[in-house]
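The other protein chains are all here in position, but one chain of the complex has been omitted.
Here is chain A:
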């Protein structure tokens, strides 16, 4: 429905205009329409409607084509981070039970080992698939309430959670993006983040607006600057760590960014000094996006040039107002809404919310109730109606814009026979925002082996989830109910490692 409509509209309006581009290909709306139709036909041969299609690939235009093709064929795309280890990917496959996969050729053998017999289409061959227009004519694709994507996030329970996204969510998000970001038709947008991440909906929003989505194959600050210049990018979405890296590379001095007008940022708080430096040195306006994958992507925004005044509490970050179609309330301990100025949990509503976590009703009930999604962020609304984020209520670690739950890391470290107890907490990082630190209680004092712990993490976790430090403790501090005293450990990590840095500097 919606994604089909986006492609059809682009085809009807200006078939030769550029819809997608990456370092290898420019794709017009006519070519996008052809590729989507061809891949949809191919996938239909291997699957039944509603089946899941695993997508395992680095960034390229064909990944976006695959999402459109799944929607056209009534299938559900399940993008997976290729940096995940085999056990991590295997757990996702066991959960979603894919009927087919679209993957880079180099990953075909990996998938074959994890899920024998799974038909795999090489993502690079999509432009060469036969066009079967007649066979596919009149197919309705998936409906507005049908799932079209399952996006996996880190989990509070040690296993990744699949956020089920339907076409209505993508539609409302695209319309709110038009209202609150206002890209003009033809606007060149740079997608610098991974296409398996929840921020991919922003690329789909720009396509819905008739823009051109430029896909960066992998982020490096040098490559990102080159892409911004070469493709004359006007809008880009970056996480704060990426912005900091752009400002650190020597490539910046020789890059022409005169076409870049708007830098959208989100996924982690943007420090004020970084925002000021980015405005000055990149010569752009900044727009804050507060999004959550479970909320369908962006839900709050702070438009450029909005004066917000002093934060209501030190360290609070203003994330603006609800975008079109989104609702917001702040609730207290009793679950009731609290007045302006009072800090509580931020909850969002609207047609963009996820349907459910895939096969996980308990986790769904934990965050989604009566049409309201609990973001687990703590914040308040000021007298002018603007939303401020103060802190997080749960244990989520935000590393370079990617979510990492301590439970996933703790689960892996507990596999060591030398580990009696373990707790992972965030440590502030100038570059990444936060990094994980593991406090480890060994079964005996002389059995703390950092090398073994590191190897367990290398084997079982994607690199961005790996703790930056392992700290031995005699005993993990817990309250009488057995709950780890995480706040105390966060403070200990901060004091210990800050002192350590000063000592070794």
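FYI, a residue touches a chain if its C-beta (ideal position, glycine included) is under 8 Å from a C-beta of that chain, and two chains touch if they have at least 3 such contacts; residues count from 1.
Everything that follows uses one rule, which is that contacts and distances are computed from a predicted model.
With the options "Carrier domain-containing protein", "Gas vesicle protein", "NADH-quinone oxidoreductase subunit F" or "ABC superfamily ATP binding cassette transporter, membrane protein" in hand, the undepicted chain maps to the protein name "Carrier domain-containing protein" (source: UniProt).
Between the chain not shown and the residues A:245, A:286, A:425 or A:440, the one that touches is A:245. One of A:29, A:432 or A:448 touches the chain omitted from the figure, and that residue is A:432.
Remark: the omitted chain is touched by one listed residue; of A:10, A:221, A:240 or A:442 this is A:221. The missing chain lies against chain A, touching residues 83, 218-223, 226, 245, 248-251, 253-254, 400, 431-432, 435, 450-451, 454, 458, 462-464, 466, 468-469.
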